[in-house]
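Before any comments, here is the structure.
For this depiction, one protein chain was excluded, whereas all remaining protein chains were kept in their positions.
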Amino acid sequence: MAEARRTPLLPREDAREAALFFVVAALCFLAALTGLATRAAYGAAETWAGQVQGEITIRLLEGGDTAATSLATMLEELPGIQSAIAESREETEDLLTPWLGENLPEDLPVSRYIAVQLESGATEMPAAISEAAEGAGFQISLEEHQSWARDVERSLGLMRLTGMVALILLVTIVLSVIAFATHAALLARKDVVNVLHTCGASDRFISRLFEHRFFSLGLKAGGIGALFALLGAMLLFFAAKQSGDRSWLLPQMSPDIGTFLVLLATPLFAAIVAMVAARLTVTRALGELS
Amino acid sequence: MAEARRTPLLPREDAREAALFFVVAALCFLAALTGLATRAAYGAAETWAGQVQGEITIRLLEGGDTAATSLATMLEELPGIQSAIAESREETEDLLTPWLGENLPEDLPVSRYIAVQLESGATEMPAAISEAAEGAGFQISLEEHQSWARDVERSLGLMRLTGMVALILLVTIVLSVIAFATHAALLARKDVVNVLHTCGASDRFISRLFEHRFFSLGLKAGGIGALFALLGAMLLFFAAKQSGDRSWLLPQMSPDIGTFLVLLATPLFAAIVAMVAARLTVTRALGELS
Amino acid sequence: MITEPRFSDDQPAIRMAKVNHGYIKGDHVLGDVNMELNPGSFTFLTGPSGSGKTTLLQLLYAAQLPRNGKVSIFGIDTSTATRKMLTSVRRRIGVVYQDFRLLDHLSAYENAALPLRVTGRPEREYRDDVMELLHWVGLGERVQAKPTTLSGGEQQRVAIARALVNKPDLLIADEPTGNVDPEMGERLIRLILELNRRLSTTVLIATHDKSLVERLEAPILRLENGMLMHERGRIG
Partner (left out) sequence: MITEPRFSDDQPAIRMAKVNHGYIKGDHVLGDVNMELNPGSFTFLTGPSGSGKTTLLQLLYAAQLPRNGKVSIFGIDTSTATRKMLTSVRRRIGVVYQDFRLLDHLSAYENAALPLRVTGRPEREYRDDVMELLHWVGLGERVQAKPTTLSGGEQQRVAIARALVNKPDLLIADEPTGNVDPEMGERLIRLILELNRRLSTTVLIATHDKSLVERLEAPILRLENGMLMHERGRIG
């Protein structure tokens, strides 16, 4: 007797609780995975947006390689521009081979391209570049954007939205399931509550029993769900790696600090939700009891 | 008394059951939605694959518009080819404007392109086309595929895979939750089972009580889940419509017979799973009882 | 034949041979108990609290199987019988549990009618009989009440009605009058006696109720320290 551990006042190891545990874990798993996916979609969309916004192609209408190089050097000194690289005539000719064959006449004027990489966050650069170039007497045209990139961006936006909706849905489901289950557990334990009550237990005492129980259930179930989500994310990550660079349209899941924050938040969130649900349910039920 | 409906032998309207109902409905909702999404992804991937495989671009290296037109006419007569359209010199020149400006020298030889649309299911066409063209003395090169289309296809394949994995996962979760919950319900009703047993109820009688209960629970919960999935799919469908043709990269959800089959299968599947889980659990539990 | 056992007069309704039983390894709640109850007999079982009366009764309605020895009900050995055989044996036994075991979601009427309902018989065949029985145990006004809204004694009477409702060949009652007043107790025992006389129902009642035992001439078995003794009269 002396050193025996005390039996918890709420029955443990209940099959009902095993089912609940499983459900909460499964839902947390899905929620964490959706969270990660949504986050990745956001990341991909931003990367895309960044690339698209960050790259400007300038076509120099007149002047040869020298003009292109001097324009590139000039542009590189403008604030907000990371790099500006002029293509040589050979590079452009290579691009044209399918149409015109190998031997272009030397005297045919060919436009030069300058690939400008903007610094992230730089705005209104097209106008600044046009101004600078025209001020220096260059005749240029700007290609800020490629239409298919816009399409990709829009598609990613839709995926992102879908992810957000799924996430909100899952979180709502987790919330309701936990609240429902707490309520059910309390009803199933009405006899215990009643006995404790008439034995002189205060409302806080009884409520705390349930709060602790459900807090730890949420924490454990959420933790296991998050763990499996981590495994799932890693699987997807490697699957994406396997398919190589060619899957650039898909959001990439890369394990970073954000990933771990999402995974850490899941069990904590589940635990707190479970505890609050327990507290509200118990307090209301006790009020009704007498 | 005379016309009073009989109370079911298994207690009804149990809070635990409400929670279970909710969980099953939510999971069925997710499963049905994932099913629809996976199906749409498959559809999109196939469409893409069809498009990509069905289009061949032929570059005619020598000869002018007339040669291109006659090659196109010849190709159109080959079995397996739907159409072959030759581009004129003007169309090609338009493409080259960014590089070379408006005024190309008349004597510059410019390649002609012929867009060949294959009939679906036609195989080994590139070889046949090369043979036919070379037999007729044309010098051509074939562009069977566009690299970005391959990328898109591969990305869709990965999405499809992700969808399948998610679907399998959800179905497994639904299965286990229902089996778990049935087991829990049975344990919670052990007293009822015991009393029925000593009152002379046969094993089949008791088992059937649970089977019926869980079949109808699965049917109803699955039905509600499927209904919400339909709503969700319609929302996504309209969201996709809203964003116009530009979201061509995303699988489109269009309501067709397959959609309704998926939605119909969900509740039936849930009901059968629930019933089988109930039956197995009850039979085993009764065996243990004495 | 064997799955539908018939009741024969020349074999005992119940027979325990060298039954040894207990819950934990080494303990002997029952130690080598032998007993027989003849068809149509009426017997009391007494003994101190915790002596094993409930255990012995559970062996007799096949809710437990004996650790050692043999228990036969209507000539069927419970240890070797199939589940089907036990089901048909159970349909011929009425049991009053010490803790009632009513189903809380069913009304008093539905609880009492349970043994008939589980056989699949249509309700109209037995409704009037059940109602009459409930009136007889003094619950005519409470037929629609759920057990949780019944008093302790009212619940006990529903439990007794349930045990009697299918006119069993064997009635096993564990402390059936512990929660009713002496007048009601007498009434209930008279009901059981009537069943015993009219239908030759074999009756075994475990009880602490001294006044009940004293009022009737029936033989008394006494269980103490795992041994079964005759306290009054010859059993069977």
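So that you can tell them apart, the chains are marked A, B and C in the order they are listed, and the count of residues begins at 1 in each.
Please note the rule applied: contacts are C-beta pairs under 8 Å (C-beta built on N, C-alpha and C of every residue); 3 or more make two chains touch, one makes a residue touch a chain.
In this text, all values refer to a predicted model and were calculated from it rather than measured experimentally.
Engineer: Can you list the shown chains that the hidden chain touches?
Structural biologist: A, C
Engineer: Quick one: say which of C:P12, C:G47, C:P115 or C:P168 touches the chain that got left out.
Structural biologist: Counting the whole complex, the residue in contact with the absent chain is C:G47.
Engineer: In the full complex, which of A:E131, A:D203 or A:D256 touches the chain missing from this view?
Structural biologist: A:D203
Engineer: State which residues belonging to chain C touch the missing partner chain.
Structural biologist: Output for chain C: 23, 46-50, 52-54, 98-99, 138, 149-154, 156-157, 174-175, 178-185, 208, 210-211.
Engineer: Go through chain A and note every residue touching the omitted chain.
Structural biologist: The missing chain touches chain A at positions 1, 6-7, 9, 11-12, 191-192, 194-203, 205, 286, 290.
Heads up, the rule we're going with is that only the chains that are shown with their structure count from here on.
Engineer: Which category does the touching pattern between chains fall into here: line, ring, star, complete, or other?
Structural biologist: line
Engineer: State which chain is most central when centres are taken as means of Cα atoms.
Structural biologist: If one averages C-alpha positions chain by chain, the most central is B.
Engineer: Farthest chain from chain C, going by the mean of C-alpha atoms per chain?
Structural biologist: Relative to chain C, the chain whose C-alpha centre sits farthest away is A.
Engineer: As a quick test, compute the distance in whole Å between the mean CA positions of chain B and chain C.
Structural biologist: Centres of chain B and chain C (C-alpha means) sit 62 Å apart.
Engineer: Averaged over CA atoms, how far is the centre of chain A from the centre of chain B? Could you give it in whole Å?
Structural biologist: 24
Engineer: Using mean CA coordinates as chain centres, what's the chain A-chain C distance in Å?
Structural biologist: Once rounded, the distance between the two centres reads 67 Å.
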